[in-house]
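Removed from the display is one protein chain of the complex; every other protein chain stays in position.
Then we have chain A:
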Amino acid sequence: MAAAIPLSLLVLLLLGPGGWCLAEHPRDSLREELVITPLPSGDVAATFQFRTRWDSELQREGVSHYRLFPKALGQLISKYSLRELHLSFTQGFWRTRYWGPPFLQAPSGAELWVWFQDTVTDVDKSWKELSNVLSGIFCASLNFIDSTNTVTPTASFKPLGLANDTDHYFLRYAVLPREVVCTENLTPWKKLLPCSSKAGLSVLLKADRLFHTSYHSQAVHIRPVCRNARCTSISWELRQTLSVVFDAFITGQGKKDWSLFRMFSRTLTEPCPLASESRVYVDITNYNQDNETLEVHPSPTTTYQDVILGTRKTYAIYDLLDSAMINNSRNLNIQLKWKRPPENGYIHYQPAQDRLQPHLLEMLIQLPANSVTKVSIQFERALLKWTEYTPDPNHGFYVSPSVLSALVPSMVAAKPVDWEESPLFNSLFPVSDGSNYFVRLYTEPLLVNLPTPDFSMPYNVICLTCTVVAVCYGSFYNLLTRTFHIEEPRTGGLAKRLANLIRRARGVPLL
C-alpha cells in the first residue's frame, strides 16, 4: 500500500437509524482438541482437531457475514455450491504395523474429494475452478488436477455429513501423490483458525518442528451436519485436523520420554478465548499390563475411558478452559516419563546431511545365544549432480563397512596376566577381566549401484544424425552430379619407365 491519507472531510447524512432490532446472530462455536498417543514403536503421535460449527444456511444468503468460520472457505461453499469438501496434505506414510491404527489416515501427497450440490449443472467445470481456487488458498499444486487424475467413485466415498441422496454424479475425487507438503501449506491452514496461532492449542503449531517428523498430515473437512436432535435445519461443520508422528529416538536421544516442550518447542500458555472447549487428551493406556510403567506430569484431573478403534483406551484429560490448569504455573507443559527403561539398549543415530556428513547409527544390543540378528537399513537411490560422478560411474559407489565391537564371553577363564609381560598380540585390546574378550569385526564394504544417466546421449544423437544424413545425401548427390569417364593413361610415370627398362633388357616389346 503506497500511502494512507487521513480522512478529515465528512459530509454525509444517514437517514433513519430506526430501531436497533438485534437480528438473531447465526450461532457459531469452536472446539479444539489435542490427542497425544505414545505409539508401540516408541514414537509419539499428536493429533490436533479444530472444529468450527456454524448454524447458518450458507447457500441461501446473498450477503454473508462471518465470525469464526473463515470467509475464504465460506465463499467457496456458496459460490461452487459445495455439499462436502475433504482436502488433505500428507507427507510420509502412516505405518500401521508399528504405530497401530490411525484416527484418520490420508494418502501421501494431496487428496481432494468433493460432493457438489445437485443444483450444479456443470460439475466438471466447477471442479476445475474449485481446485484452482483451493490451490491458491493453500499454496499447493492442486491446479494440476484435471480429467486425467480425477475419478468418480461409485461406492467408496459416501458423504460423511447430512445427505438426502447420494447420486455419485456429483462426486469428484483426485489424488496428487507427488505433492510435497511444507510450511507454505501450513501457514494458510493456520490462518483459517479463529485464534490463528496466537492462543490455545494452535500455539504449538510451529512449522519447523511439525515438519521434522516421520508423518505429517493436515486436512480440512467441510460437511453439513444436523443443527439439533430432530435435524430440522442444517449447520456447517469445518474440521481442521493435523496429525504428526514424532520420532522419539531422534528428538529424545534414545529415550522414550517426551514433553510438549520437547516435541513442539512451545508450551501451552493460554486458552483460546473463542473456544467453547479446549482439551488435551493423553493416552495412558498401559501396554504391558503393568500400572507402574509410565507417569504423566502434571497429574490429570480426570480420565476418560472408551473403546477406540477396537481397543480399550484410557486417556488423561487436561481442560485448558479450567482456569486452575494454567494459572498455577502460567504455562502447561505435559510430560510423560517411563519409570523403568523398557529395555536395556542404546541407540544413537545421527542423520546425514547431503554433501556434509554421513549417517551414523550406533546400537548397543544384547544378543541372545544361537540367534541371528539382522540390522537392515533402507536407502533410496538418488541421482547425483552430474559433476559428482566418478569417471567410471557404472562401477558403483562404496558404502563403508559396518563395525561390530563385541565383548565375547570366554570359554575358559583366563588368568589375569601382567600387561607388560604378556606377548604383544595378546595385549592390543584392554580386557577388564578374564571372563570376556574383546573383538572388533568389520563387514565387507558395500558396493551400491547408483542410477547413472547416459552422459553422452545428446552428443551421440547429433553425431549420428549428422553422419547418416551426410553419408546418404552426400553419396546420392555425388552419384547424380559427378561425371565418370575413362582416363587415358598418360605416358611416363616411374613404374612404367622401370617396366620398360626391364622389358628392354629382356627383349620384350615395350609398353
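The criterion applied here is as follows: a contact is a pair of C-beta atoms (placed from the backbone, for glycine too) under 8 Å apart; a residue touches a chain by one contact, two chains touch by 3 or more; residues count from 1.
Keep in mind that, in the parts below, contacts and distances are computed from a predicted model.
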Among "MMS19 nucleotide excision repair protein", "thioredoxin-disulfide reductase (NADPH)", "PIGS isoform 2" or "Lipoyl synthase, mitochondrial", UniProt-listed name of the chain not shown: "PIGS isoform 2"
Residue, one of A:Glu57, A:Glu270 or A:Asp322, that touches the chain absent here: A:Glu270
Sole contact to the chain not displayed, among A:Arg31, A:Arg67 or A:Lys206: A:Arg67
Options A:Val44, A:Ile137 or A:Leu336, residue touching the unrepresented chain: A:Ile137
Contact residue for the chain not shown (choose from A:Ala155, A:Ala369 or A:Leu480): A:Leu480
Chain A residues that touch the omitted chain in the full complex: 1-18, 20-23, 25, 62-68, 70-72, 75-76, 78-79, 133, 136-137, 191, 194-196, 198-199, 270, 273-274, 462, 465-466, 469-470, 473-474, 477-478, 480-486
